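After this line comes chain A, so read on.
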Amino acid sequence: MVEYLIDRVGLPGWLAWTAAAALAAVLILNVIAGGALVFIWAERKIAARIQDRLGPTRTGGKFGWLQSLADGIKLLAKEDLMPDGADGMLFRLAPYVSFCASFCAFIALPFAFDFVGLRLNVAVFFVVAVLGLEVFGVILAGYASASKWSLFGSMREAAQVVSYEVPLGMCVVVPVMLAGSMDMVTIAEKQAGWFWNWYLFHDPFTFVIFWVYVTCAVASVNRAPFDLAEAESELVAGFHTEYSGLRWSFFFMAEYGSMFLVSAMAAVLFLGGWNGPVPLATLAGLSEGTGDTAGYLVRLLGMVNLLGKATLGVLVMMWIRWTLPRLRIDQVMTTCLKYCTPIAAVMFAGAMLWQLFLPGGLVPGMRRPAGEIREGWLEGPGGRAAASAPTGSGDLVLVPAAQVRP
Partner candidate 1 sequence: MQVTRGPGFLDQLDAALPGAVTGRNLEALDPWIEVAPGRIAEVCHWLKRSSPVRFDSLECITAVDWHEPDPKKAAKVSWQPRIELVYHLWSTPARVSLVLKCGLPRWKDDQPGSLPELPSVTGVWRGADWHEREVYDLSGVWFTGHPDLRRILCPEDWEGHPLRKDYVQPVEYHGIRNR
Partner candidate 2 sequence: MASILDDDPRIIEFDVRTDEMLVNMGPQHPSTHGVLRLVLRTDGEIVSEVEPHIGYLHRCAEKIGENLTARQWIPYTDRMDYLAAMNMNLGWSLAVEKLMKYEVSEKARHLRVLIAELGRIASHLVGMGAYGLDLGTFSPFLYAFRERERILDLFEEACGARLTYSYITVGGLTADLPPGWLQRCEAFLDQFEPVIKEYHALLTTNAIFVKRTANIGVMSREMAIDYGCSGPVLRGSGVDQDLRRDGEAIYTAMYDGYAFEVAVMKNGRYPRDHEYPPVPPDAVIGDCWHRFFVRMIEVVQSMDLVRQAIDRYSACKGTIGEPLKLTEKIPAGDAYLETECPKGQMGFYVVGDGTAIPWRARARSSSFSNLSVTADLCRGCLIADVPAIVGSLDIVMGEIDR
């Protein structure tokens, strides 16, 4: 796009870059923020249906589809309260810390082939790291509110999120290991084709670890049954007890942003990313890699695929929330440290061994050869790493240290 702006429109380089970056930023921000509004509406409707109610029906005509907007206006009009003993600066900043962390992570999230804000070669790691920052806003909020309930909420959040990062990281590493890359675009690309190419169905271990990932993801974004930080029956409202109006809604947006993010992560890491269950485009002879209109259309289809999968994930989280009671804090920690972490570790080892001994899977020919799509930086003929790869085959493979040692 930058090239297009420079070549066709004739903008100077810096302006072209600025315009392109601004466009991408505006797109991501608005899609996610708009998405959060839609999800809030969806949550209300789904909760209502699960509970045998109707939910919003009036605002905006049918289905109350403007309810979130009306809520937003109401929140804008609300008085912005701050407790007397609160640490003013931190109290005001905390929601934005959470919000920024949650939304920042979308930079590295690919929505389709090449539809990515910034293609990082450590995208998976980046997303997990940035998502971990969200907790900081919550902790600050809890501390700065000068309320004991808030403090409890944020202590729980800190303990919980820091703990759950361990199994979550292990779950995330498995697709990384299978793909041989931390680049989310590459990981998704490697699952192209029919749905059995998805890492979910790669081997029994990945199938199990996907569910561990789901558990940890729900826990790390503080959704029921792990929503201890805001457990309303125990801690009034947890860390956001003292928040009102717009500031409170920023926490809310951050929560929905994170929900969407971990769902999209699940889609990319385990569910084939933007590749549908049936490779329609490939069957029709189209490729997403081309720069022409057809290529764009295929990518657009891929984006719909990914958004659909991510939305499904969010809906499942809502379903869980309105069905299950809440766990207790020690049970949450037990789930993490006694179940999720060991299971993830064993599954990680299992997936590794499977990859070593059965790289083709049980049914030969069903899986595409692993090296077909390599990391982008290896593809170029002049790539330094490619030339220096120890096996000389142009593909980096694991070489046991014993073989290197004379």
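Here, contacts are C-beta pairs under 8 Å (C-beta built on N, C-alpha and C of every residue); 3 or more make two chains touch, one makes a residue touch a chain; residues count from 1.
The set was built so that all candidates are chains of the complex that A comes from, given by their letters.
What you see is a predicted model, and the numbers here were worked out from it, not measured in a lab.
Colleague: Name the candidate, out of 1 or 2, that touches chain A somewhere in the complex.
Modeller: 2
Colleague: Which residues of chain A touch candidate 2 once you look at their complex with the stated criterion?
Modeller: It is residues 47, 50-53, 148-149, 152, 155-156, 224-225, 227-228, 231-236, 322-331 of chain A that touch candidate 2.
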